[in-house]
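Missing here: one protein chain of the complex. Every other protein chain is in place.
In order of appearance the chains are A and B, and numbering begins at 1 in each one.
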Amino acid sequence: MNFLGNILYDSVYHATPILLCVLGGIFAYKANVLNIALEGMMLAGAFVSMLVSYLTGNIALGYLAAIAVCLLIGLIFSFMTVTYKGNVIVVGLAINMVVPAIAGFVLQYMESANIRLTWKDVSDFKIHIPVIDKIPILGDILSGHTPITYLSFIGIFFIWLLMYRTKFGIYVRVVGENEDAARNLGLNTNKYRYLAILLGAFCCSLAGINLALERMVLFTNNMTAGRGFIAIAAIYCGQGDPVSSALYAIVFGAARALAVNMGLYAGPAAALFDVIPYVVMGIVLTIVSMLKYRNQKVRGFH
Amino acid sequence: MKKSEKKFNIFPKIVNTLLPVLLAFLIGAIIIAAIGENPLTVYRIMLGKSLFTAKGLSNTLHYASPLLLTGLAIAITFKANIFNMGVEGQLLLGGFFSGLVGASLQIGSPVLHKIICMAVGMLFGVLFALVPALLKAFYHVDEMVVTLTLNYAMIKILEYLSSGPFREDGSGYVCTPTIKETAMFSRLGNSKLTLFFFIALGVLILMAFVMRKTKLGYEVTAIGKNPEFSEATGMRVRRKIIVLMCISGALAGLAGSGQMMSEAFKYTLTFSGTTGLGWDGMLIALLGRHTPGGILLAAVFYSGLKTGADNINMYTSVPKEIVGVLQGLIILFLAVRFFNEKYGFTERYKMWRESRRVTE
């Protein structure tokens, strides 16, 4: 593959986990629960999928266990924030701290710096689409990705449908926008918050599986490297709209792809290129916010 | 009458603070038991030596020094409902650059050298904090997301700087040159305690005064409780955000340079430990309920836990990462108020009886 092809392929590759987190985080955002535990949930997905695959030798079990554990974390998150009205940010950060600590604990106990599956290869997960594969550029973009990658891009459409064309989507938005109205309708507002958070947890587990199991067959601690926070930035930028938030996720993925590919030619300064995605995120977030508040004449921060 | 009411209000506060710790230890105990160790022994080793022996306690106080500062750094912004999650990055940046100054500057006077190092640390902490502060103040950019991601960027940059341009030649692992003797805080007696602890304590007392007695403290409380009211009564919330973030950044930077000058002496990739001194600060601020006195107690307790963790590594097979697990769990449980603090137990009981009577 050429340089351009690499970047295009990598954009899709790097966008996937962020995209999944975005799709998962959107509903919680719309339900007015800022889920900053995306990062921790994604790491949990990555960790559990690898650990269980490693221990049982069964990939499918790894998938299932990762999803189950993430849903459990989602349940804890919603229980603490929705039922017990705990501070969302504090609970989210706590989860972001507990997950790597447990992963580190287990890794230490196993006396290993990472988890690796020797009997499985990265290429086993890739799906090559027959005809498209051969077309230049388009083939780079569309072919040779993992199942969850395809799922995540199809997911944009499904999440959009769910958000705008079903009762569930409308109710989640009502709960977030005007809780009073929701209660007056007899909606169980907590139920919709729980569901929104759990949906997020599910998507994050997929993101984690994609990140560790499908892409690298490797788990190292803290491998999520802030992708969850970047996803939150994308949700902020897109204001919770599935399509525009997804576009921002792809932009951030492309920034990372660019950084990685340029890093290849940068020699010792390659580490500096890793900063690009974070800087791009900061700049995009600032521009979006500037545009939003450009004409704001009201003073203050409320 | 009034006094007794206030007394009742203390109980739920204590319960709300202690219960999370107990719950976290309980879950920790289950994890320890799961890998076949006796949790009680582990906890005894962990807390016994570090908190209940003179030498252990003075070491604990030494390790608590940067935690006091990071706890304050978090508390002062959290109290105003600003979320400076960049304390970790500010600490690293401050530590790194005060280390560089400590190693490269040739200054005869040890006092002056130390002051310059600390000033540089604070300056870089402030510089980091200024980015999210200005973005928030002028463009309403969410400071939490910015600081969280800036942390990652900062770690990457420091990784590059310490393994590239500023790497100590001939060292077997990634680190910067060791700081000069004149920039080091020397140990007092045979414990690890240095002057830095007393500097941190002094800063804590100063901040206690600022938060309780000054206009700024009053404004912080008001902004945290009702930002619209604060703006309408002329507190210039925008300016205050910048000021508070700068104070927070300076405290974090000072914590970093203190760590550099009293403990690490050079920048390594594990400069701030496994859980991260900045993140520890968050637990301490929450556990100490954003009050200086509480922060002092919480910092000592948590530092005891961390130094104790090194002991369990030595005497048991439990990985010291258990402290990280406990830390996260305590924060998780601290987010929830188990008891409503507005009412004491007796009032709650009365209200409960009242509500029963109504429904009957």
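To be clear about the criterion, a residue touches a chain if its C-beta (ideal position, glycine included) is under 8 Å from a C-beta of that chain, and two chains touch if they have at least 3 such contacts.
The rule we apply is simple: contacts and distances are computed from a predicted model.
Engineer: Out of "Heme exporter protein D", "Esterase", "Sarcosine oxidase, gamma subunit" or "Simple sugar transport system ATP-binding protein", what name does the UniProt record list for the absent chain?
Structural biologist: Listed in its UniProt record, the absent chain's protein name reads "Simple sugar transport system ATP-binding protein".
Engineer: Among B:Lys55, B:Arg187, B:Arg236 or B:Arg289, single out the residue that touches the unshown chain.
Structural biologist: The missing chain is touched by B:Arg236.
Engineer: Hey, which chain B residues sit against the chain that's not shown?
Structural biologist: 2, 213-219, 221-222, 225-226, 228-236, 351, 354, 358
Engineer: Need a quick check: the contact residues on chain A for the chain that isn't drawn.
Structural biologist: Per the touch rule, chain A residues meeting the hidden chain are 161, 165-167, 170, 173-174, 177-178, 180-181, 183-187, 293, 295-300.
One rule holds for everything that comes next: only the chains that are shown with their structure count from here on.
Engineer: With chain centres defined as C-alpha means, what is the inter-centre distance between chain A and chain B in Å?
Structural biologist: That gives a centre separation of 28 Å.
Engineer: For chain A, which residues are in contact with chain B within the complex?
Structural biologist: Of all residues in chain A, those touching chain B are 36, 76, 80-81, 84-87, 89-91, 93-95, 97-102, 104-105, 108-109, 225-226, 229-230, 232-233, 236, 268-269, 271-272, 274-275, 278-279, 281-282, 285-286, 289-290, 292-293, 296, 299-302.
Engineer: Would you mind writing out the residues of chain B in touch with chain A in their complex?
Structural biologist: Contact set of chain B toward chain A: 31, 35, 83, 85, 131, 135-136, 139-142, 144-146, 148-153, 156-157, 159-160, 163-164, 227-228, 231-232, 237-238, 241, 274-275, 279, 282, 286, 319-325, 327-329, 331-332, 334-337.
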